[in-house]
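Below, a portion of the complex is reproduced, with chain positions unchanged.
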Amino acid sequence: MDRAALHRQLAPEAWPRPGLSPLNQLICVLILLASLAAVLETEPTLRRLAPGLFTTLEVVFVTLFVLEYLLRLYAVGEDPRYRGLRGRILYVFSIWALIDLVAILPFFLGLLAHNNAFLLRLLRILRILRLSRLGRFSRAWSALAEALKTRVHELLLSVGVAGLLLLFSSACLYVVEAADQPEAFGSVPRALWWSIATLTTVGYGDVTPITALGKFFAGLTAVAGIGIIAMPTGILAAAFSDAFQNKHKTSGEREWNDPTS
Amino acid sequence: MDRAALHRQLAPEAWPRPGLSPLNQLICVLILLASLAAVLETEPTLRRLAPGLFTTLEVVFVTLFVLEYLLRLYAVGEDPRYRGLRGRILYVFSIWALIDLVAILPFFLGLLAHNNAFLLRLLRILRILRLSRLGRFSRAWSALAEALKTRVHELLLSVGVAGLLLLFSSACLYVVEAADQPEAFGSVPRALWWSIATLTTVGYGDVTPITALGKFFAGLTAVAGIGIIAMPTGILAAAFSDAFQNKHKTSGEREWNDPTS
């Protein structure tokens, strides 16, 4: 296989047909399998069942990712921006190439033994994002991003209002519940834990007000929580609706729903 | 009653008027009653109250469903696709006829005694779906399906983003809480249980972080949970809005709101 064909297979933006190239599809599967292995390895009962399995798997995955990294480094020469030695150095320090590197470096730095090395290994999954942004989901990405960008001020504003509600509800609960439950409501930062669980309607129930006044403010907070959910949902719904309709007008409906793209 | 009239009664697509035929309405009621009986039979206190009742009921329902199956097999000959012996064999192996069969077979295979046979009996309720898709709800089905199909990439993307959030939040909680609560956060798969309850804002509260850093990450996860709800809701709202408006344009508003259809 010559370098131009390899480049078409590896660089999602160079693939002439819609979707991902077979090689990149294979790499996506590999990344998912490597992430799954990293996740499962944290479970002690599985580690005890097959002590050597996860190390073997990691060696296999790193070998494949090193191979992929070298192939990308070789093939990227097809791109005019990264031609020659200077171009390759430029490529190595590009954001996505650094993420590719992070996916393999921990192994060689002997971090594998360390407990938290798996977090670095999980970063590999971010590479899926890069591939998906250029494959079949590129249109969905841009539709979502466009909708978010158009309404970024409204969304930030509702985040700000949510923050104020969070602050005032935890301040109220601190004032009325601190005496009865010093462990849970003894300070505003402590009351924040209850407040965020209530405003997001998660409601763990590990900490709840017990005084009548505390329950009254908690009820108000819970009701405000509905607004906290309704506000961004409504803004996003309107933004998506607008974004879709603008797309319709500019590109025509047939093309937008084209199943081949 | 001749075969043609029977076919009109049994095959929802052959019924000339909107809605379901009287016979199919009766069968829907029977399916619901049989499912209700299967559900109630699992309750030990009810089984003790009336030991023979549920077996008797099941015999009655299976007899009726066998009768219905045979009538369908006879009447389907009206359909040019399933004419003659060859057509009948073709019909028996069609997807909906197989589901009809699953609704009666367990009884004859002596599985009734087994504890989990009721799961197979519950499958009967899927037959309701088939009938509803061709009755009064056919337009609602197609409106929902069309809206989902148009935005399938955006919805899959938000599912993917939700999956990533799920993974990273459980990884964070594993790192900061594993030492304090090995039973609940001792591995990423274990932390997933907490993570999914938080991101979907269910929040059982059987497992909650106890360290300050764990609560910080849990708060971020709970806030992200709002996005997890707002994103698909917004996409669906926009998609439904689009689908309804396109319907308006193509078929005219009066026909769409026609109460007789």
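In order of appearance the chains are A and B, and numbering begins at 1 in each one.
Simple rule for what comes next: a contact is a pair of C-beta atoms (placed from the backbone, for glycine too) under 8 Å apart; a residue touches a chain by one contact, two chains touch by 3 or more.
Since this is a predicted model, take the numbers as computed values, not measurements.
Every protein chain here is a copy of the same sequence, 2 of them drawn, and the whole complex in this file adds up to 4 copies.
Assume only the chains that are shown with their structure count from here on.
When the CA atoms of subunit A are superposed on subunit B, the rotation angle comes to 90 degrees (nearest 5). Chain geometry summary: the mean Cα position of subunit A and that of subunit B are 30 Å apart. Of all residues in subunit B, only 150, 153-154, 156-158, 160, 164, 167-168, 171, 174-175, 186-190, 198, 201-205, 208, 215, 219, 222-223, 225-227, 229-231, 233-235, 237-239, 241-242, 246 touch subunit A in the complex they form.
The touching residues of subunit A, counted against subunit B in their complex, run 35, 39-40, 42-44, 115-116, 118-119, 122, 125, 129, 132, 136-137, 139-141, 143-144, 147, 192-193, 196-197, 200-206, 228-229, 232-233, 235-241, 243-245, 248, 253, 257.
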